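Reading through the structure tokens given below for one structure.
Other chains dropped; remaining ones untouched in position.
Chains here go by letter, A, B, C and D, matching the order in which they are written, and residues are numbered from 1 within each.
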Amino acid sequence: LRTGFPEAIFAEGKEEPELIKIIEECAKRGRVLITRLEETKYNNIEEKISNLQNDGYEFEYNRKARILLIKDGEIEKQGKIGIITAGTSDVPVAEEARVVAEEAGCEVLTSYDVGVAGIHRLFHQIRRMIEEDVKALIVVAGMEGALPSVVAGLVDVPVIGVPTSVGYGVGAGGFTALNAMLQSCAPGIAVVNIDNGFGAAVFASTIVKQIDRKGQ
Amino acid sequence: LRTGFPEAIFAEGKEEPELIKIIEECAKRGRVLITRLEETKYNNIEEKISNLQNDGYEFEYNRKARILLIKDGEIEKQGKIGIITAGTSDVPVAEEARVVAEEAGCEVLTSYDVGVAGIHRLFHQIRRMIEEDVKALIVVAGMEGALPSVVAGLVDVPVIGVPTSVGYGVGAGGFTALNAMLQSCAPGIAVVNIDNGFGAAVFASTIVKQIDRKGQ
Amino acid sequence: LRTGFPEAIFAEGKEEPELIKIIEECAKRGRVLITRLEETKYNNIEEKISNLQNDGYEFEYNRKARILLIKDGEIEKQGKIGIITAGTSDVPVAEEARVVAEEAGCEVLTSYDVGVAGIHRLFHQIRRMIEEDVKALIVVAGMEGALPSVVAGLVDVPVIGVPTSVGYGVGAGGFTALNAMLQSCAPGIAVVNIDNGFGAAVFASTIVKQIDRKGQ
Amino acid sequence: LRTGFPEAIFAEGKEEPELIKIIEECAKRGRVLITRLEETKYNNIEEKISNLQNDGYEFEYNRKARILLIKDGEIEKQGKIGIITAGTSDVPVAEEARVVAEEAGCEVLTSYDVGVAGIHRLFHQIRRMIEEDVKALIVVAGMEGALPSVVAGLVDVPVIGVPTSVGYGVGAGGFTALNAMLQSCAPGIAVVNIDNGFGAAVFASTIVKQIDRKGQ
């Protein structure tokens, strides 16, 4: 019942030799995506997996997103999604989502640091994305997590809320943002785990895939 | 930027005279959906809002879903979704989702009480829904909330997890189910608030609407 | 260092004979305000404290606010404040605030059920209040508690956030609203306890009093 | 509806190149305040933003408050506020509040480490501040957070409670202090997030601004 999405490895908490072994095994089956891979860790293992480049793979490391792509060409795009962040501190999570969504066959429009403050700038960005016909909006926010509520009040497109662990005091860890999104009084929002840009992107890609299945 | 979904009133915590006033105001603008309306409360107000039936409205009260529809004809269906529950105690939340999704223009396939235990029966139901071309699956579960993880491992369709407050001890209030769904190791799941069948249905309908927007 | 504000009695959890005794003692010293007094409880004690009416007191019971005023004339108003609610379920808390603020010498402007959804209506109400020269805004909201953030982004007047226990699932008890207000990324907000309309009003009145002290 | 307060940048969690870019952009629009800026981080970026000094800006770094002011002259003072701390460990949060409040046009009186223990010393300090006509009191306390309750019992001036993350065991993280302030039995207190000296100061300055608006 399931179709092709490249295999993804969560690097956090895995020791380097272990990680190398897993990467090599996965690469036998096709493209690989390694997430939560810190730059120094990447630098340490790069050499040791360089043999994969002989097998026709290219490496593409995105520092902000902390993702390594081991790829063998470009992915064909199936549909558009939008990604919005409230602040600049939310950008790494958004970039994780962007890289994963592109790898999953989505064309991605981004608009970072629109906040709730400048309501007119937000409105403008949303309108642009709707006009570009995005099929889903990923809205990334920490602190009090109000942005998805405001966005969902403006559009009929599915809004995927991603709470981030940006905040302090009662907001530490991202739980305030998470709960605010779950308890939103604007319907049309579904939520993923704190800082889970990966999950939001995979979910968004499942929506985009539905549209393609339509004509079948 | 937003289009037509009937207005929804959340009846819980509203006193009867207040509720009647809000219903009458809403009904001036079109169809109305009253959620979380207990049967006795419905019986108490039914008479007092009966004048709306002169204005061409019909009443349809669903006891299990605790929803009153004040409608003026049938809604045209735009696409299919599936709704699955783990247990029988999750059915009221699933029924809330079903009634709302239908009102939002979705054709709904249901499969209640499939649990994680009888893995083969679950597999069979999922396959049927995929073959019927559902565009999203709403998976409702309380207790340890494992069902959405298992389902998302089987399909590429978006899975909307609805945790229910069914459980006791550490599971009381639905927080274990909620957290399990958010922390699922199977990607492709997004989650709504505990017992929020309404929100899951509205979200699912925004997915179905994307497909229609395609050819535009 | 402190000046006159009528004594206030919190009726919740006090048995009737006890309450009557406390009211009678307080009334010897001047006006009294009894908060969180349910209607039936009021009906039960009304007769038994009727002798106070011979001492020149009038009774004024506000059912929505659940407050009984035992007063001896009108209070002179010193300045204006505004009270806004997100939904209709937040109104009892707002009314508690209104009655207390008036008793504390404030003229009160209200605007209930403005939500975050209808951003233009909200904008209009805020503008009206600023033009009327309110010295503080009390913003009452449950669910995800986003309204004070939005309001504080629009004005330079002090915003007093009052989270309400309106919500369910992760929002039950008002903690999501409370945390969202405390963690707001818009500065200019201070917060009181969940459902504490009384505290918000007393606090707002301390602001209004500063203005009067100016010319001294 | 909003008027002039210098832009504020929250440095915590921002990488240095990013921070420099944001500072330079903000400085184009006027004075800038960089909060939560650790001394070493300041030392690292100082050189790289030194060109702003050619544009007529001066740098003023406050180590205790962890704030960098990028200023172009002095701010005119509009009214007085007081800042009190319970212990010496609360001073950094109080200093953050002081610097921000001065930048927002307040004259600030401080009294640090007055505790609840030496009730007579506390009483003396409060009296002094009231006589100096402060329009608001910011009271900063960790541990059991009792100080704002005691202060609010003594004065009619608005008391802004700032809980700090000073404490251990059940007091770790500042939640005991926060909850104690929110649940205070003395009315006249409103509260900001744990360690949020910035927010308390901005809020206090909105009160001071009301007084000026009076004669308009």
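Note that contacts are C-beta pairs under 8 Å (C-beta built on N, C-alpha and C of every residue); 3 or more make two chains touch, one makes a residue touch a chain.
These numbers come from a predicted model, not from an experiment.
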Whole-complex count of the repeated chain (4 shown) stands at 8
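Going forward, only the chains that are shown with their structure count from here on.
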Go through the assembly and pull out the chains touching chain C as well as chain D. A
Same residues or different residues: which describes how chain A and chain D meet, taking over half shared numbers as same? different
Starting from the mean Cα coordinates of chain B and chain D, work out the distance between those two points in Å. 47
Which whole number of Å gives the spacing of the CA centres of chain B and chain C? 36
Hey, what residues on chain A touch two or more of the other chains? 169-171, 178, 182-183
Chain-chain contacts as defined at top: A-B, A-C, A-D, B-C, C-D
Quick check on the complex: what are the chain A residues that touch chain D? 88-89, 166, 168-172
Per the touch rule, the chain A residues reaching chain B in their complex are 1-3, 5, 8, 126-127, 130, 133, 135-136, 154-160, 178, 182-183, 187-193, 198-200, 202-203, 206-207, 209-211, 213-214
Can you list the chain C residues touching chain A in their complex? 86-87, 115-117, 119, 143-146, 149-150, 153, 167, 169-171, 175-186
